[in-house]
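In this view, the complex is presented without one of its protein chains, the others remaining in place.
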Amino acid sequence: MHSSFYAISIALLLTLPLIAAILCFVVNSIKVKRYLSVLFAIVLVFICVAQASYVFENDEPLQLVVGEWLPPLGIKLVLDGFSSVMLLMTSIIGLAITFYSTHYFESDDKESRFWPLWWFLITALFGVFVSSDIFNTYIMLELLGLASVSLIAIQGTQKALQASYQYLLVGLLGSLFYLLGVAIIYRTYGVLDNELIAQLAQNNLSTKLALAFITLGMMMKCALFPLHFWLPEAHSNASAPVSAILSALVIKAAFFILFKFWFEILTPVVTVFAVSLIGCLGAAAIIYGSYRAFTAPRLKLLVAYSTVAQIGYLFVAFPLMIVTPEITRTAVIYFIVAHGCAKAAMFLSAGTIQKAVGHDNLADLKGIAVHLPLSIFIFAVTSTSLIGLPPSGGFIAKWLMLNNAVQAGQWWWVVTLFIGGLLASAYLFRVLNLAFTTPEQESLLDVNYSEKKLLGAAGLAIITIIIGLNAIWLTSMIASNA
Amino acid sequence: MKTSSLVSQRTMAVVIISLVSAIAALLLIAFIQQPVHDNALREVVFANLDKTGVSNPVTAVLLNYRAFDTYLEFAVFLCVAVAVLPYVLDVQLPKQKLSAESQVLAIAKIFVPLSILMAGYLLWIGSTQPGGAFQAASLLAGCLVLLSLANVRTIDFSTARSRFLLSGGLLAFIVVNIVVFSQTFCFITLPQNIAGSLILFIEFFATFAVSASLFLCFESIHKGHL
Partner (left out) sequence: MILMTQSMLFSLCAVILLAIGLIGFLLTSDFLRKLLALNVIGMAIFMVLIAAANNDPNAVDPLPHAMVLTGIVVAAAGTALGLNLASKIVKFARSIQGENTAIENKKSNATQDSSSGQTD
């Protein structure tokens, strides 16, 4: 199959989910929506696997010039190693959550609102990861933000509505700051394509301000401390499939854009002081997020604060990128994959627990392990990945970053990474401890809940172990290409 | 207690105002120091203008050179319409009594036909002069809002037909993409001879879709807040 066929598959990635969205919107029957969604999800996984195998075998990025108008006139879509890993992750996690959602919603009304918005979210995620044009990325970001807000608001409770409104305000402000950065870049350089800007970029005040505004906007969107205040409410009050995709992928989309701008597009502007500042914010996020997770009264709130803490790890990698770019890049990609799969599976199992018991107050969840064994098993396996215990993928990611920091001689980041692992184990063992202690009274929980829809989540949890066991194969593949 | 929180509120306000002013000053210095880019792109736009099928450069950029952006913009609008639709359906529609000759109805009787004509003109003239789908759509949406304020029932959002109307713009664009792909095997590459008519086809359906979505957003607040 020659490369133009694979290039057209990028176009399929951006058309098929929209067709699915329109079909799910227009059709009345809920069964048709479910079957259609599962079908489209499986097809998209096949497309992403084919693309990833092409990119990694041939060691060159896939490019699609939309409309045959070359930049700077038109838009180019590029699929390099980093993008193909993110696309693969999106489609596989999307498939797992799609399976889960077919049995999750208690009312058909909520479910029929869920499906079209879900497909818009998937389109936006695909778009962010392939777009090589800064204004096109803005529109994808807006679609991502609006779809996420609408998905949270489906819940209909007062807290969910308020959380989604707050997320909307913060998200719109973040997108507007990003647009201001785009406007300054266009005013200075006159082009909108990533590669052209990378060639033309110089270290002047305008470019510095553009990067500052873009960073501020993306920090809001990926909830880096201290701009994380919207995340715990939004992720804990949404329904479980929505929380899963938000924590696993939507946050990472904002990080992906930020990473590209700092280390591929506007590289002449990056200074040691700036990356160290970002690294310090990441360290603060780890410590603050872990502390709040440890004292959280509810399970989903704990998992949401855990996301705040884990995002800090990704930003601690920024100062390491200055010193050892290739290894840190591999570590970052590994961490994103491990954390994405783990967090999605964790939210899905937390959702099952909440539906089975009726609430998610940690104090009342004693002894749950007897009644919901699969959920607690998934929770335990993903906890090992988040803490960084072998043989999980999280261990490999943290080991790569620690190794990197030690080689670079930056001992304060080493200490931070260690402390982060300890804190994560503290709050995650808290949950497992409660789940396994036998309650004093006779079981108040009358739990008779089938857990078959967690098969997808179990698959994700197993993936986090597999990428831990096959580390050498995966890291060499990513390192040679990304 | 009260005074201390007031003082801290004042200091917070002063800190924020000074920070924002500093950022604005920096931005201003950057704008003064840095000249605007040389206008190289403009020549390329005008050089290829005859291949696009329209002669208005802004329409060419929107619907040919960077048609992908417009494709996603339709998706954004449809996403918001999908999110807002249940809020309209939740509301029990009150019994509409057409009160005899309310003022708004009188105005509507004069303005709506003229506006529809104007919207059609804006849609058609978009290929040569400033105009196009969004301008026509906002005018049509204004008509629908005026009629709704006059208590005239216009679009019933509970039918499947109205959902087709809302997704019309994106659907038309996808149809064009598929048709064009079967001819040229490229993504959104409009062939030169039919480019103008394809653009008009997309804009036609998009006008109705965008105006229906705008009207939906208005209606859900107007009716829902009674």
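The first chain written gets the first letter, and so on, giving A and B; residue counts start at 1 in each chain.
In this text, a contact is a pair of C-beta atoms (placed from the backbone, for glycine too) under 8 Å apart; a residue touches a chain by one contact, two chains touch by 3 or more.
Not measured: the values here are computed from a predicted model.
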Item to check | From A:W119, A:Y186 or A:W413, residue that would touch the chain that is not displayed | outcome: A:Y186
Item to check | Residue ranges of subunit B at the interface with the undisplayed chain | outcome: 13, 16-17, 20-21, 23-24, 27-28, 31-32, 36-37, 39, 41-42, 45, 57-58, 60-62, 66, 69-70, 73, 76-77, 79-80, 83-84, 87, 134, 210, 214, 217, 220-221, 224-225
Checklist entry - For subunit A, which residues touch the unseen chain? => result 135, 138-139, 142, 145-146, 149-150, 153, 158, 161-162, 164-165, 168-169, 172-173, 175-176, 179-180, 183-184, 186-187, 192
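Going forward, only the chains that are shown with their structure count from here on.
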Checklist entry - When the centre of a chain is set as the mean of its C-alpha atoms, what distance in Å lies between subunit A and subunit B? => result 30
Checklist outcome for this item: subunit B residues touching subunit A in their complex are 26-27, 29-31, 33-34, 36-41, 44-45, 48, 64-69, 72-73, 75-76, 78-80, 82-83, 86, 160, 163-164, 166-167, 170-171, 174, 177, 181, 185-190
Checklist entry - In the complex formed with subunit B, which residues of subunit A make contact? => result 4, 8, 10-11, 15, 18-19, 21-22, 25-26, 28, 64, 66-69, 72-75, 109, 113, 116-117, 120, 123, 127, 135-136, 139-140, 142-143, 146-147, 149-150, 153, 184, 186-191, 204-206, 209
